[in-house]
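With one protein chain held back, the other chains of the complex are shown just where they sit.
Now for chain A:
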Amino acid sequence: MESLSRQKRINLLKERMLRQKRYMSIEQALITTRIYQENEEKPVIIKRALALKAALQEMEIAIEPEELIVGNRTKGVRYGVVSPESGGLWIDKELETLPTRSQDKFNVKGADIKTYREVIKPYWQGKSLEDILKDKFGEEFSAISKVAKINQTDHSQGHICPDCDLWLQMGPEQIKQQAQQKLQSENLTNKQQNFYKAIIITMDGAQIFMHRYSELLKQMAAENTQYKKNLLEMADICGFIANNAPESFHQAVQSLWFLFVILQMESNASSFSPGRMDRYLYLFYKRDIDKGSLDKEKALTIIECLWLKFNQIVYMRNTNSAKYFAGFPIGFNIAIGGLDENGNAAENDLSYMFLQAQEDLGLPQPNLSVRLNKNTSQNLLEKSIAVVAKGSGMPQFFNDEAVVDTMIESLQIAPKDALDYAIVGCVELTTQGNNLGWSDAAMFNLNKALELAMNHGKCLLTGRQMGLDIGGLDTYDSFEELENAFAGQIDYFMGKMIKACAEVEQGHMDLLPSPFLSAVIDDCMEKGLDVTAGGAHYNLSGIQIIQAANIADSMAVLYQLIYKEKRITGTEMLTALQKNFQGYPVIKAMVENKVAKYGNDVKWVDNIAVKWAQYFREKLTHYKNHRGGLYHTGMYTVSAHVPMGENVGATPDGRLAEQPLADGGMSPVYGRDAAGPTAVLQSVGRLDNNLTSNGGLLNMKFLPEFFATEQGIKKFAMFLRTFVDLKIPHIQFNVLHKEDLQEAKKNPEKYRSLTVRVAGYTAYFTELDGKLQDEIIARTQYDAV
């Protein structure tokens, strides 16, 4: 390893990784199918455990000789793994189109198509989660889907932070022993016995898996002189951590990676998050640095090797889901900084090394988050912004001042767990190691509910009767009547949504118990209860509010133009909406230009967003989820504002039928935030924090020139300090690339708020003429990643 510099090693591995083609893989699916067939009579949890163990024993493995962190769930990198036990239907329909679909393509080998259809599909037909839910509840779900989209219907549970600390303190051997001890307890139910047995089986598998890597490394060392030392060192590490809790930093990081690989092999789910890695790895790091067995350069190399690994597992979604969550994000979310157990600002060498790794690699994973608070050091803040300025959009920022108290107050989470919160998926908030947050239970499209309230319960796009007929814009005499009808539609769909969510949860309990995951989620081991059955200490369910910004803008228009100023009648507005504003240019111009919009620090409009989000949040508190936990809300969509928008007709805010809704979740509608970024923060700051206890997303776009100088970075640090003071839960900065600006030139309406700043001068980008826009584009130095 002396011969290879960090940069060289990482670039070499990175290039080799990116060169590899993505394939669909049915290797594990075949193993799972065989195990299920051989063990038909056994309980599901045992079958699941045996199937995982068999995969850990049999799946082909591969190692790159330069790797300092080894392991993957398939031999090839970035393979799309098929899990027939959770989702069978869509795979069959999409085998031929996977290589050519518009989003997230995967190559498919011809032989695999045949095997899938002849061996795998016949066994799982009518047995997978997706099949069973579809057979039993398909019509029920699709009847409400344009208002309430029910998720988690075709894959296992993810969006979970395992107890990494526990895993590192114990390792698979000690966890196995603990389960064996538990199994000796008296008065265990059958279910509990099976649960402990299943854990023992999976931990066995984990140990075998690590030993297999150790053996392969030894074999490779025998044939490879150049990397012999490296390979033998790695072989030792893998062998050691199979039987022991890790001791060194390198062992700890390797052990952690195996944990995530195995979690993905068991569940093939979106997002298992390492959480606060700079906290729990620090002890290992510090001990080795103090001993002199590790230097900073080696530590950073190990970290960057791990960073590469985070990019080797991708999540193959069905075509529709890929539209909602484009770019196969797998959501390895790492949160740095934040608060320690006493509420003091926390940071250490590792926090900075993680930022450095992000800066060096510029890859989409891990999803790096910085937890900010009043006492975050200026150093960490500025370093984070400097990494953002590199243009990858990361890290994103979370706000302890907005999150910690909210978790304690509105979710009854213990203060020590709230202080230690982390992020899963994109922006979802969670406690670490003890929570099945079910953070993406459903998305509730308030804009569709408003559409139904305006149009007698009928869909504007199809004319189909979808909701209740409480009236329409042509019948309401007052704004209050309209508001009551809107509330009525929300209530109607909420009841149906809750019922559907319970049915999905029951499906997971019946079909997808997850013993390996349960072993690293507190209190499952204690209770002898699988995580899907409510074994976790916290059992939440998150519903996303879609999208308050459009609701505020639309309701503001209805209130001001129809009921206050009476410039147009309700009937005129309804007709304009039904005609998608065709033939109504004056009404379209008025709704766009004569009424204030959310995101401009205009209190009465912003408060409409708050009012309806709160109405929704409050109604949810009347329900509990199937595991007995609380429902709560998030305000984020990732990319779902596009397909969600496709379901909604024209809206009173001037948005045309089927066009996207506001992006983000807390963000204003594209281009409508004309008063600038400080006004956006003030508006967003009006959203109460309980509305985003499941996560909020504020997306802001800037020209790279804002970050170009040291001065610019300092000003963004000030901006973020105020963001912390205003108690906004989340913000991420998109530094615009050349391509974005070219797009802004073509579609100015989406980028109206984009400003160009020169001393004593301001102008909007989209109001400059083409040549001047080109001038700015030429100045924009970042190319797309």
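The rule is short, and it goes like this: a contact is a pair of C-beta atoms (placed from the backbone, for glycine too) under 8 Å apart; a residue touches a chain by one contact, two chains touch by 3 or more; residues count from 1.
The criterion applied here is as follows: contacts and distances are computed from a predicted model.
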Protein name (UniProt record) of the chain left out of view, among "Spore maturation protein B", "ABC transporter permease", "Cytochrome-c oxidase, cbb3-type subunit II" or "Pyruvate formate lyase activating enzyme": "Pyruvate formate lyase activating enzyme"
Chain not shown: contacting residue from A:Gln177, A:Gln582 or A:Thr678: A:Thr678
Selected from A:Arg34, A:Lys390 or A:Arg721 as touching the chain missing from the view: A:Arg721
For chain A, residues in touch with the removed chain: 585-587, 589-590, 592-594, 601, 675-679, 682, 706, 712, 715, 717-719, 721-722, 725-726, 755-763, 767-769, 771-772, 775-776, 779
